[in-house]
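Only a single protein chain was left out; the remaining protein chains are all shown in position.
So that you can tell them apart, the chains are marked A and B in the order they are listed, and the count of residues begins at 1 in each.
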Amino acid sequence: MTNKTSILSGRRTKSLVERIMNIIFLVCGLASVVSVVFMTVYMVVSGGAIIAETGVFRFLLGHVWNPGGSEFGILPMILSSVLATLGAVLIALPVGVLIAVFLAKLSPGKLATAMRAFIDLLAGIPSVIYGLLGALLLVPAIFKLQAAAGLPNSGSLLAAIVILVIMILPTIISVSETAIRSVPKQYEEAALALGSTRLQAIFKVTVPAAKSGIVAGMVLGTGRAIGEAMAVMMVSGNAAIMPELLRPVRLLTAAIPIEWAYSSGLHRQALYGIGLVLFVFIMVINLLLRQVMKKGGAQDE
Amino acid sequence: MTPVKMHTRALNLFYGEVHALKGVDLDMPEQCVTALIGPSGCGKSTFLKTLNRMNDTIASVRISGEVVLDGEDIYAKNVDVTTLRKKAGMVFQSPNPFPMSIYDNIAYGPRIHGEKKRIVLDEIVEQSLRDAAIWDEVKDRLKKPALGLSGGQQQRLCIARSLATKPEVLLMDEPTSALDPISTSKIEELIDELKRDYSIVIVTHNMQQAARISDYTAFFLLGEVVEHNTTGDVFSNPKDRRTEDYITGRFG
Partner (left out) sequence: MKKTFSLILAAVLVAISVAGCGTKSGNTTPTPSSAPTDASTPTPTAANLSGGVKTGGSTSVEKVMTALIYQFQADNREVTVDYEMNGSGDGIKNTISGLYELGHSSRELKSDGSEDGLTATAYAIDGIAVVVHKDNSIATLTAAQLRGIYTGEITNWKEVGGSDALITVVTREEGSGTRSAFSELIGFKEAEILTSATVQDSTGAVQTTVSQNPNAIGYISFSDADTSKVNTVPYEGVAVSEAALKDGSYKLKREFYLLTKTGSTLSPAAQAFFDFVLSAEGQKIVSEKGLLPIR
């Protein structure tokens, strides 16, 4: 005589709990969507005022930033931000990937562990400390270059780039290292069995296979670079002029806090406008890089 | 007497304290298929990997004895390992094509050995794919990702990839154990073709496979070669009691 147990659930509370949890999760998810939507709307509305006032082209392409004289051209700042971010990423990406390869594949265990701890520490240092050290050590070191070039000593685009490189390296390194470590070992094995040297196997097979992870690290790094305000404010000199490597520059991010306190009326609206421009930049970068990652992922299918 | 392509003498291998290979003497004749059979963990794969020095990548490995390819000791001091591996190609148990296009997979070997000319590479790719009996199936999708192929196709691709470096020896580590019967038989046919031009050493769990395709068979047990003879003799006339027990399925 076999046992017969009913499969019908006798407890209603279990499904009630599930439903409540589902609702809570939904609310949380919606909250994040709502926040982003709200921020976007707020930025567009408050930043749009200056654009309506001065016109898109005069705002974005104007050379002169002189709020006292009602001139609100932010082209120098846009270019400075673009160059600083580009410069930082172009340097930090290869350096970061090489360090990640070293940590993941080439260094003896103990050294790698120590280095990793040190790099994680770097990632956690607040921007203002970087700014301080930059102002005290980096900027004076660049004075010599400036003197040689016949320029007055000051903060510079170069200082901003160097600081940004140091700030985004830890992110790029740890994300790339994780990506490289998760590449299946079989690929490297196969490469070795075909007669590759260790380095050939790593750089021709493993690193390309880790591409999407490395790109993710690059996205994070770019995001941090373009959004950094405090540290660059302390080393870049904040002059709103067209960017040159050894001359002071003002990045979009620094432009907002530096004049915020006393601004009012059109001037303040212009600062909101800068915020909107930054916002748009970051959105565009994110979308572009997501596209690149999608394409890269599809290729691996 | 068929000339011997590779042989080992008094080969001992230690993984740290573990004595994995014990005084292995084995001849692998030219243009023949030598099958290595035996229960799990008996050292067959380890032995195979000593033939192309893939064990070098494991830090705790110590080796003593001789492994000779075409009269040269492959563990000698001035041996270029990358050339060795060009000469002795390996196919692994699970197909492992690179996450690249089919073309780039095949061209990988020649490229790292210095070939740059497009025309030459094109030719090598086609020839290797033909030799691996997969050309017709992939000739129209050379630029597509290799990972889009089926398991059996991927394995033949890996064989083609190994052939692209123009090796003289093919080392195959249970190449069909992850594949379905139809792909398996396709590959067995392929091996039969390939032995005309290559010397093949194949590790297999599948005794029927060994019986089907190999000329010589070596039975490994606990790191030693218990018996080594022509396949016919090993299977119908085993000299050692242990061999007979294994073949008849009493263990392993």
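One rule holds for everything that comes next: a contact is a pair of C-beta atoms (placed from the backbone, for glycine too) under 8 Å apart; a residue touches a chain by one contact, two chains touch by 3 or more.
Only a predicted model underlies this, so the values are computations on that prediction, with no experimental measurement involved.
Q: Taking the complete complex into account, which shown chains does the hidden chain touch?
A: A
Q: Please identify which residue in A:155, A:170 or A:195 touches the non-displayed chain.
A: The one listed residue touching the chain not shown is A:155.
Q: Kindly state which of the options A:22, A:35, A:66 or A:286 is in contact with the chain not pictured.
A: A:66
Q: At which residues does chain A meet the chain that is not included here?
A: Missing-chain contacts on chain A: residues 66-69, 135-136, 139-140, 143, 147, 150-155, 233-234, 237-241, 247-248, 250, 257-259, 261-263, 267.
In the analysis below, only the chains that are shown with their structure count from here on.
Q: State, to the nearest whole Å, the distance from the C-alpha centre of chain A to the C-alpha centre of chain B.
A: A distance of 48 Å separates the two centres.
Q: What residues of chain B sit close enough to touch chain A in their complex?
A: 52, 54, 57, 82-86, 89-90, 92, 94, 96-100, 108-109, 112-113, 145, 147-148, 158, 161-162, 165
Q: Which residues, counting only chain A, touch chain B once they are in their complex?
A: Its residues touching chain B are 184, 186-187, 189-197, 200, 204-205, 208-209, 299-301.
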